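Left out: one protein chain. Kept in place: all the others.
Letters A, B and C name the chains as they come in the text, with residue numbers starting at 1 for each one.
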Amino acid sequence: MSKKRLATVWLDGCSGCHMSLLDMDERLLALAGIADLVYSPLVDTKEFPENVDLTLVEGAVSSEEDLHKIQIVRERTKTLVSLGDCAVTSNVPGMRNPFGRKAVYDRAYRENVTFDPGIPTQDVPALLPYSRPVHEIVTVDVFVPGCPPSADTIFYVVTELLEGRQPDVSPRTRFGS
Amino acid sequence: MSLTAAVKTLRIDGRDLSGRQEETILDVARQHGIFIPRLCEMEGLSDVGACRLCLVEVKGQNRLLPACVTAVEEGMEVTTNSDRLQKYRRMILELLFTERNHVCAVCVSNGHCEMQMLAQGLDITHVHFPYRYPKVEVDASHDRFVIDHNRCILCTRCVRVCDEIEGAHTWDVLGRGIDAKVITDLNEPWGLSETCTSCGKCVHVCPTGALFEKGRSVAEMLKRRQFLPYLTLMREENE
Amino acid sequence: MTPEELEQIAETERAAQSQFQQRVHVCVAAGCMSCHSQSVKDALDQEVGRRGTKESCRVKGVGCMGLCSEGPLVSTSTGVLYKQVAAGDAAEILDSLEGPAVARLVCRTDVPFFQRQQKIVLENSGVIDPDRIEDYIAAEGYTALIKALTEMAPREVVEQVTKSGLRGRGGAGYPTGLKWSTVAKSVGTQKYVICNADEGDPGAFMDRSVLESDPHRVLEGMLIAAYAVGASEGYIYVRAEYPLAIKRLRNAIRQAERAGLLGANICGTRFSLRLDVRLGAGAFVCGEETALIASVEGKRGTPRPRPPYPAMEGLFGQPTLINNVETYANIAPIIRKGGEWYAQIGTEKSKGTKVFALAGSVQNTGLVEVPMGISLREMVFEIGGGIPEGRKFKAVQTGGPSGGCLPESCLDMPVDYESLARAGSIMGSGGMIVMDQTSCMVDVAKYFMDFCMTESCGKCIPCRVGTYQMHRILTAISTMSATKQDMSMLEELCDLLKHTSLCGLGQSAPNPVVSTLRSFGEEYRAHIDDHKCPAGVCGQQENGEQG
Partner (left out) sequence: MPSYVSKPTPPNQDKRWKLVDATMRRQGLQARGLIETLHTVQEAFGYLDTPALRYVAMSLRVPLSRAYGVATFYHFFTLKPAGEHTCVICMGTACYIKGAPQLLHAVEHDLGIAAGETTTDQKVSLLTARCLGSCGLAPAVVYDQEVAGKVSVAALQQHLKQWTRP
């Protein structure tokens, strides 16, 4: 059996889910035995590759860049996993939603800035009106809530999926866990 | 009335059980360790039948009945946990999650929230309805307590405990529909309330992190509810 | 008041009325009042005064004559009905009492709109002066009450109502006799009768019209009901939005009290009834009986789970009978003529007549009373006179926000409780709105969902949040931004609200969506798949962002 192609994506999140992923410690080696990590903030690939078997998405969809990225990821991925509360519920990134995009820009680039205040138009991707959970943008196959989901949970979910089984997530994690 | 007439035998989830005639399906289920989800009901407070999570199927009835207010009847056959009921309960909880801004990760009740636990128990791993993201306020004007309307689910336990147990009726509900919210007195800041006795009962019956004590960490903000059955019992004794 | 005294008043009034050789009736119900019928009546009065014919010509303000769209309406003792009368027409109309009719104002009455009607509830509407109890008494008013009090035991009254087959006219169609007998059998320290006049369906104005045109008829019905069930206190819960109805009702209560027909020891019997008006304050949910009770008690009008039913534990925890205006208005004739007489009218399961407020895209809009079982086609195309401006019929909406939209294929269906329910709508309180090709069914569904969302009391979660979510989806569809997932979510929510909401408002809130999905599914698909509104009503999305 050839090795599965695994990817992880980091959208609007704190990277805590990726930290938790790394917390698998020596089990990462076991994982490496059954899958190749073909794209991740942890590896040095620039372009999201084609034919990915399993992608873990951390973070909410908050900017134009996130939106663009997740659409490509969805196109090129067989099984898409929303990993962690930001991807599943929009969580902390979504806390700006009640206030509107303009309030966020003003606070970040005007009110709290003394030198040359102003909203950047270059280099920083524009915010979307709302920060939204991944499944409101593209179809998601598996949801793993948690802030962050534990390394045990992630290991369990990934191995189950790589071995072609549907993981039973609820007993292992929940919103805010 | 004879003793036998006051006892009803019924079947819940295939188990033959009995209850006194003034008891509800939920009472009898609880006594026998059968779990029926609910968020508005609380032992010791009046029942309002509002959250609709405790709806059960009763044989011969074509509508679903709220277990918290349906009295037991002789020969009743109750199902508390069908696929259909689970589906409805999941949807109702999901709707609650979309209504306000429930961010479990940063909530003081994370890990001991009734709504969070129910969601996990019902296998809710995500909310498929879109979130509403309303702008609602946090009132921290009281010197000991805070109400965060982002986390309020309008179960009205605070309203009932304040009225029925404390006797102050500081809380009530403003407006209606999706715009409803709980208020103190004439919709004034809680800290300025002239009727609040600062007893904290509302805080401890609140199923979520909407009402909490200031200065408590997540691990400390456990809701203590022993007072409710105690007070109820003592009052019954003295009546 | 004894039967003899009542007869005496009737005789005197009839004699007084017969002195006038000429009579002119001007509609002073709200419809015509809003086209200035009061100034028409004033002008007629003035003209009669100027001519010095006060002794022979009587100008009388009367209740609704039905054809509201052609108001102000005036009828004369020569049997002519005039439409769109202005104050300046007074002299000509008075001239016509002794000559040819004023041709340009004549409203034909030999048309189905008038000919197909059968009036029981509205028999006095447009005939008597709603502000005078004598006029009501002269039209056999209060004879049913006297008959019940002097000749019938309460049980016999309930029997006649049961025999009549009358069903609740508020919408659900619960058998009235059964309700009465439950309250009669219930035990309490005090029983109440309540009249639900909180006519909340948008597009319905039957109850308002009855209260404005014949308020004593409703009081008499309540009196008979109170006698039958053993109640001694009652409330009429009226919308505050109906000032004229409230005024006439209060006036009628005063008159009845003065005449000894209301109050303590009515007609010298041991039966007493105190009636009071309670004003609604703009909450549709108060049409639901437990919510209405809460409102009469001075509380937020939120419903509570039933049982216990109000018939056992209602107002202030006591047995309470709640019926709506039209139901009570049917009682006096039933007692006067017997339940069997009433049961001959209508269909097997839906007896009697029903008042409908016909509105929307039809030639003749207004109030009509027809026997149950008449077909929708007759209602729309004969009585209603068809669709104006050569447009094409699309649907007829019955039952307001709890009802549904019935398509052309339903036109030959009889109008009765069961048939309407089978077709996915309900009888409701009697609003009937006709829609043509220029109405978009998605937009109509959104309109009703907006109504339900705003009127949801917020107590139970499915209705409070579910109506919001459904409204969001319908808005997305009407702005061409909905997806197929939205459609399946919409259907899921219809199912959820129907089966899990606490009260009728939430349980029936999906009806307008379900019925339009069933009959006009292609319109929904056109919005979603082709981003087109076939009726040309819905626009493109405006970029909605907060803050």
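Some notes on this structure:
What we mean here is this: contacts are C-beta pairs under 8 Å (C-beta built on N, C-alpha and C of every residue); 3 or more make two chains touch, one makes a residue touch a chain.
Model, not experiment: these values are computed from the prediction.
The chain not displayed here makes contact, within the full complex, with B, C. The omitted chain makes contact with just one of the residues C:S96, C:T143 or C:S361: C:S361. Touch with the chain omitted from the figure is made, among C:E13, C:D201 or C:E313, by C:D201.
When the whole complex is considered, the residue among C:V24, C:C68 or C:V161 that touches the unshown chain is C:C68.
Residue C:E241 is the one among C:D42, C:E159, C:E241 or C:E382 that touches the chain missing from this view. Set against the missing chain, the residues C:Q397, C:S425, C:S501 or C:T516 yield one that touches it, C:Q397.
Touching the chain that is not shown, out of C:G177, C:G346, C:P371 or C:G431: C:G431 (per the contact rule at the top).
Where chain B meets the chain that is not shown, the touching residues are 163, 168-176, 183-187, 195.
Chain C residues in contact with the hidden partner, per the touch definition given at the top, are 30-31, 33-35, 67-69, 71, 199-205, 208-209, 240-242, 278-284, 295-302, 316, 357, 359-361, 365-366, 397, 400, 431, 433, 435, 439, 444, 447, 451, 455, 457.
To be clear about the criterion, only the chains that are shown with their structure count from here on.
Of all the chains, the one whose CA centre sits at the greatest distance from that of chain C is A. Between chain A and chain B, the centres computed from C-alpha atoms are 34 Å apart.
Between chain A and chain C the centroid-to-centroid distance comes to 58 Å (mean Cα coordinates, whole Å). Contact of a single residue of chain A with at least two other chains is seen at positions 98-99. Counting partners per residue, chain B has 128, 130, 133, 135 as the residues that reach two or more other chains. Residues 283, 300, 304-305, 453-462, 464-469, 472, 489, 492-493, 496, 499-502, 546 of chain C touch chain B in their complex. Residues 97, 101-107, 110-111, 116-117, 119-121, 123-128, 130-131, 133-136 of chain B are the ones touching chain A in the complex.
By the touch rule above, chain B contacts chain C in their complex via residues 48-52, 55, 63-64, 66, 69, 88, 91-92, 95-96, 98-99, 128-130, 132-133, 135, 153-154, 173, 175-180.
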